[in-house]
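A single protein chain has been removed from this complex, and every other one stays in its place.
And then chain A:
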Amino acid sequence: MSVVVVGASAAGFATAEGLRRNGYDGALTLVGAEPELPYDRPPLSKQVLTGAWEADRIRLCRPDKAIELGLDLRLGTPAAGLDPATRHLALTDGSVLPYEQLVLATGVVPRPFPGTDGLRGLRMLRTLEDSLALRADLAPGARLVVIGAGFLGTEIAAAARTLGAEVWLVEPEPVPLGIAVGTAVGEFVAGLHREQGVHLHTGPAAAVRDFKVNAGTVEAVVLADGTELRCDLAVVAIGSVPATGWLAGSGLTLGDGIECDAHCSAAPGVYAAGDVASWFHERAGIRVRLEHRTNATEQGLYVAKALLGQTGEPFTPVPYFWSDQYDTKIVAFGLLRGADEVRVVEGAIADGEFVALYRKGNRLTGVLGVRRAKSVRQWRALLAAGSGWDEALAISPK
């Protein structure tokens, strides 16, 4: 057999490692768009951005490990096209790789702000290079505008404040992270940023209308209400889009990501894993695509087993994510978006120490906590069992 894995980040690397661990000893090619060996991305907006960690610390795979795993590495060569009928993958360097089994783990790319192509002083953060470049420009007193208060934007704002930059965080939704975790928890996060001196602008008036540009360099971010935020640097963190452009014409179904069945298969001999994979989550009863670091590993390991015929079970993980905001770690299990109700069952949000449950319809769909991580994990079993809301509340201490 021959296996080609496209994408040399967390999901692709987990797949490759999982294949070897589960006994696969055939040809194994790992294709990566970046010239780097696999590395870990969450620290790029956390420890690497603050300078607490050297870049070397986020390596997931060192050269000796790649040799030990017998990887045929094709780094710095993005994939260019796919013909699943004849099972051939084309790379941008002109080479064509035949495969018997293919794993697509190309991840996501940052969503650009419309009409800003080529502007200097406007950054995005996805790669190690992006993080190091941003860090180099965040001297104390530098004026930074962060556009978008999702997980990435809020973490960049926190890291930049830690470095002594003056930070404006702008978000057209009413609260940071509101869509991801609900209004109450979003208000809590807003409070953390205000306490640290971040200038937070939220709501429709804070939508970015325009940029003031001088000689090709952004000098100010202009909000919908006319507010001008002068800056040395602005970072766009308004979400990501699945890296599937190169698959146009392949015949694969591309919606919000590569659409797979409940077993993460997109076509005969083709699997997908990580941020780019949209699959049918049988227990949740919905199609899911996750941009969680933990899912990249979990799904990569699952795909390795599925590809080798070692599991017939569908992929039904309990998602997990965490976020670091200053010295506060937020942890969560489940699917929190679009909840009908968020109820605090332990502690109090005002005390900065709590556990909140998320309900959709009559089901428990998620749990999130701050400074109660161990309690949070105790709800995981109920999520894994597809627990009803009343059943969950009946066992909660409050």
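The rule is simple: a residue touches a chain if its C-beta (ideal position, glycine included) is under 8 Å from a C-beta of that chain, and two chains touch if they have at least 3 such contacts; residues count from 1.
Simple rule for what comes next: contacts and distances are computed from a predicted model.
Selecting from "Tripartite tricarboxylate transporter TctA", "SpoVR family protein", "Ferredoxin" or "Multiple sugar transport system permease protein", the unshown chain of this assembly corresponds to "Ferredoxin" (UniProt protein name).
The residue touching the chain not shown here, chosen from A:Leu44, A:Leu104, A:Val221 or A:Val376, is A:Val376.
Contacts to the hidden chain, counted on chain A, fall at residues 10, 17-18, 21, 40, 42, 47, 60, 293-294, 296-298, 301, 320, 322, 329, 331, 371-377, 380.
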